[in-house]
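The structure follows.
What you see is the complex with one protein chain gone and the rest in place.
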Amino acid sequence: MEFQKEIEIHAPKEKVWNFIWDVDQFIACVPGCKEAKTLEEGKRYSATMVEKVGPFRVEFPTTIEVLEREDLTRIKAQASGADNKVGSRMKIGLDVHLREQDNKTMLSFVASVDILGKLAALGHGIIKRKADQVLDEFAQSVKKRLEGDS
Amino acid sequence: MLRRFRLEEPESVREVSELLGRFGESAKVYAGGTELLLAMKEGLVQYERLINIKRVSGLDEVKLENGAIKIGALCTHHQLELSPVLRQNLPALVKLEENVANVRVRQVGTLGGNLCFAEPHADPGTFLMAVGATLIAEKSASKREIAAERFFVDAYETCLEADEVLTGIKVPVPAPRSGVAYLKFGYLERPSVGVAVALTLNGGGKSVGDIKIAVGCAGPAPKRVEEAEALLKGKSTDEATQNLPKAGSVAGAAAQAISDLHGSQEYKEHIVGVLLKRAFQSALSQC
Partner (left out) sequence: MLAGLEDWGKFMSKAMSRHQDAQTIPVSFTLNGRLQEIDVEPHELLLDVVRERLGLTGVKRSCDVEVCGACTLLVDGRPVSACTTLAFEVRGRSVLTIEGLATNGKLHPLQDAFIEYGGFQCGFCTPGMILAAKALLDENPNPTEEELKHFMHGNICRCTGYKKIIESIMAAAKKMRGAS
């Protein structure tokens, strides 16, 4: 599943860039994400993703790896996790771009999400909707945090 | 194989509610189990306790009471197929129940269980919205009635509170000069698109009086589509018929169709329009 999103943030590029690398702040914007840890500064992080669809609950201990980085411009990352209770795995490929436009920063990202295992039985449609919701909430959260205190 | 769980067999609604309150998410109400046991077999959910609600008496009757049909939540689809009260007063629901899943699921699956599991690809919720049904939810010390159109929050999610038990469904007896039709389309085991239309005729049978339209199965939860109703309500039957394509695309968009193995979003939206047209004509012909 592929998702694309572009967020318009009324804040300078540097602020947005620094925000992304502030693990605690960043993680706080991802719904269902908790216990974020820096394993290797700038390179590897861990977090737990908890998501619920009705009675179905998954908890993915996730490892996030930064693959490529272009300061103030671009990040390429990969996240993967497994929930053995539900026999499911999750893989996310993330491509994040920052662009300055007038006085704003355009933060855009492309995410490819793969859910493998039993959870996929819920149906591609339900999972896609959930992922859309999570990304929407994330975008709103990021925007609010960055614009809120300027 | 299922993981081990403890079976509780309370004999009153109050006890069921208390157990739910006490054990929270580690307990689940179990009736026919046709959806629940599948999810448990898949390992998608786990419960320490199942609360067998079938020992509670009085929840499996269909009665006519004060101008309303009262259906107990534990009525199986099969019971509803055979119910003389339904056959007499709401044959469209009988037809729906006759076509739920297969004969084995109908034998043990309950209407209440179907509604509470809130599987998106299901029939009854859509129908109940169109006929103005209310759902009766009870807790240890209280009881409330929930309009069908507010019952479904999202896929697999209802507005029931953690310790609330669905005990019955109330449907007003249809007025004379009224018609109700539920049509569905599907080629997989579960339905892909479902549309329900209930209407009354006015003005010597020349115009549409009240009308309710609901769409289901295509999206995460069934929905009533007032915007489509407005295109048909109060219109002459001719004008309403001419508005059907527009009403169909409005209803299609409102269905929040999800592209999945049942079909693409566009395909499902199109089918909604087709079924709306046919259901409208069927309901009209009954008046």
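Miscellaneous remarks
So that you can tell them apart, the chains are marked A and B in the order they are listed, and the count of residues begins at 1 in each.
Rule of thumb we're sticking to: contacts are C-beta pairs under 8 Å (C-beta built on N, C-alpha and C of every residue); 3 or more make two chains touch, one makes a residue touch a chain.
Quick caveat: nothing in here was measured; it's all calculated off a predicted structure.
In the whole complex the chain that is left out makes contact with B.
When the missing chain is restored to the complex, the residue among B:T34, B:S192 or B:N243 that touches it is B:T34. Touching the omitted chain from subunit B are residues 1-7, 33-34, 37-38, 41, 50, 78, 98, 101-105, 107-108, 189.
Just so we're on the same page, only the chains that are shown with their structure count from here on.
Inter-chain centre distance (subunit A to subunit B, centres taken as mean C-alpha positions): 36 Å.
Contact residues on subunit B toward subunit A in their complex (touch as defined above): 28, 39, 42-46, 118, 120, 154-157, 220, 258-261.
Against subunit B, the residues of subunit A that register as touching in their complex are 53-57, 85-87, 118-119, 121-126, 128-129.
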